[in-house]
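Worksheet: one structure, shown below.
The other protein chains are all here in position, but one chain of the complex has been omitted.
Note that the chains take the letters A, B and C in the order they are written out, and that residue 1 is the start of every chain.
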């Protein structure tokens, strides 16, 4: 159960079998930092090219293909005061007719991020919104492991290995589960958002650098098909694909499988989800979209399959 | 502001320019009943063929094409004790490979609906779920007006006129807004659910007959493109289309338009939604899927466009 | 085997259970005319509002729900010299980024249609294309029967009942098969194109009025799921849905079924189609898109299931 302090010196814009930056054991905890989507660090200095650069990869010693890696986000905290967003809803999220006729001009917006007051406040441009303020909800936009088949996959998209899911629920206190495709799993993370709307429909959250603490564990011999997670109230699965309905299919199928692993027979799992399932929408900006399928732990307890 | 008591004697399985059952004025309130999706009434007697049969249509005197009709759901209450659901997740909501290999057998489930305890409890089939119980969340699965262009559209699907949206948020206390395409608007409603999972992924909620009270108002000379609604906390828009991402496009575009009508310039509306928008998933079982795009009234108040 | 001459005096912009304009028998032939998509007739006079107005419906005496109606297009001939097209590719057919930044202005184009030379020649606007000339390929853009469930469905879209499929293969000499949903089938047709690109990507072909001759036959007790057709070389099925991949699913499944009806067991049908299937793309402009799945009659003859 070692504790590691790791300060990155280079970053990756594809998730792949890159040279590990650190070898750690199952159970270990890592303190590290992430730069923002454009490669700017805690001092707001660009230290690497943009495109969701990732800290890592971290090699977890016992992880082998066919295992599952869990990562608990112990702490996710903006480590500077300036955040930035895009300002125009992506054309793929609007009616084609609106896009052809009515799109506003682009540009960047700047936000003041205050971790004392726990707020993000719009600084510029000057609009009717004035000093528009939202409560912080820090989340990790992009994280994952090296994908299968010798691939290296852009951090602009997502798949079975995780990636750029931009799901608001990937917050401090959440445990994520990732399939292991290569020896050491090779965990990467980055693209922190101080706050974000559902879908990341302008293509950014309030992009910011983070101080991060996470703890890994390897579940030997257990294989999963898609990223999973649990928080205090829910178990959830993330399907990453285009079109959006296929992301629904992947997430739903994976949650049905999970209920099966918990001991529910198929018929029971289908009946339960039919009336109790919930969905959240992740990224609808990337090449692959993300849908999250979830069910309350209280319901699983009621039917005796969760402690 | 008259109050009408209307007991239906026939029903429609398409929303269209059928003979009105009642002529009412803007501001009037109607007490009526709906049968369940299969045409069974409060006594659990089949009184009409199945397929989401609708009560109505109601002709609202001053409504003309280009107006908007608002309907406040004053009361939505199950009026019998038995509800029914399907038991298998629809094949379009699961991975094709799972569907090809792993689908459980079908059949119906019965639920005891108790409006005193405010619960729905699984009665049959006998499964590991035992007497699985969920709190009630009564909602109207299908409602809408006569569509444009002389069409009559099946209550198995949805479009700009409303229809079978199966959105859990269409509950008591909500005000819905519908575009008016024909004189009198011709409002229909039916397909009540005592409770339902997101997406109606088994193709049913807990299907049940309702006692309903609703109040209509006509907004003259105001036209909208898609169904809208407001509840205590949110304003929201519903996009109805396949594929699912197109439902996202319609709902998002309509909410951008609404913010414009409230006085936000485009650039401000895009920036605000980028970090504050939320989405809920309605029906993903029907020919047309439903996505809801919403924003908190508290946020609109903060930026001065909501009283 | 009567021959009918019918001159329409009114038209419909939804396919539905409208009052029949003529009652005919299975085996009968009808000579009639169609107006163009905008309601202009052989004299280029607007005689009805636009929106793909349809001639009909024709009531075929013996046709009952569950039967199949065949319609042989004996003759499809432009009956005036002027045709019109839109000039801008629809935004749903182009990349959202292109649509946001690069769309040209709209407007109409006029074409000279010459049935002697069998050509369509661009008259206006004046562009680099000059007197751009294409050979004629007259086709019926929209035809079908009254849909099921009391529906009336806009002639801007398509479904199991046919409708606005805009498939270039629906030409003179082709026999189409349509499912019968109501007594008399209620056949409609209109929206003639002198020539059209695949997909109708500008939203129009060279729109023109037609002289039409067609012959109907009822196949009693045979039910089909989707429109089918045969020409000299192919049997084909049309799937009408969004998204486009679902149109592929419907068309493929229907052709598998057709091969089954011809006597091929499933395994043989799958193997054959795997290496011999062909697809054509119909309309990708409408709410529902169209894909055609086809196989050569020569191949069916080779394996002994076609005479």
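The criterion applied here is as follows: a residue touches a chain if its C-beta (ideal position, glycine included) is under 8 Å from a C-beta of that chain, and two chains touch if they have at least 3 such contacts.
These figures come from a predicted structure and were not determined experimentally.
Engineer: Out of B:49, B:97 or B:173, which residue would touch the omitted chain in the full complex?
Structural biologist: B:97
Engineer: Of C:42, C:153, C:195 or C:216, which one is in contact with the hidden chain?
Structural biologist: Within the whole complex, the residue contacting the unshown chain is C:195.
Engineer: Going by the contact rule already stated, which one of C:33, C:62, C:171 or C:253 would touch the omitted chain in the full complex?
Structural biologist: Considering the complete complex, C:253 is the one touching the chain left out.
Engineer: For the chain not shown, which residue from C:21, C:35, C:94 or C:174 touches it across the whole complex?
Structural biologist: If we include the chain that is not displayed, C:94 is the one touching it.
Engineer: Using the document's contact rule, name the residues of subunit B that touch the chain not shown here.
Structural biologist: 90-92, 96-97, 99-100, 103, 243
Engineer: In terms of residues, what is the contact footprint of the unshown chain on subunit A?
Structural biologist: Touch set of subunit A with respect to the missing chain: 12-14, 16, 51, 149-154, 156, 241-243, 246, 287.
Engineer: Mind listing the subunit C residues that contact the chain we can't see here?
Structural biologist: Output for subunit C: 85-89, 92-96, 98, 102, 104-105, 109, 120, 122, 125, 127-130, 132-134, 195-199, 201-202, 204-206, 242-245, 248-250, 252-253, 256, 263-268, 270-279, 281, 284, 289, 291, 299, 302-305.
As a convention for this text, only the chains that are shown with their structure count from here on.
Engineer: Under the over-half criterion for shared residue numbers, do copies subunit A and subunit C use the same patch or different patches to meet?
Structural biologist: Same; most numbers are used by both subunit A and subunit C.
Engineer: Since subunit A and subunit B share one sequence, what rotation angle in degrees maps the C-alpha trace of one onto the other, as a multiple of 5?
Structural biologist: The C-alpha superposition of subunit A onto subunit B needs 180 degrees.
Engineer: From the mean C-alpha coordinate of subunit A to that of subunit B, what's the distance rounded to whole Å?
Structural biologist: 32
Engineer: Whole-Å distance, subunit A centre to subunit C centre, using C-alpha means?
Structural biologist: So the centre of subunit A lies 47 Å away from the centre of subunit C.
Engineer: In subunit A, which residues are in touch with two or more of the other chains?
Structural biologist: 92, 96, 243
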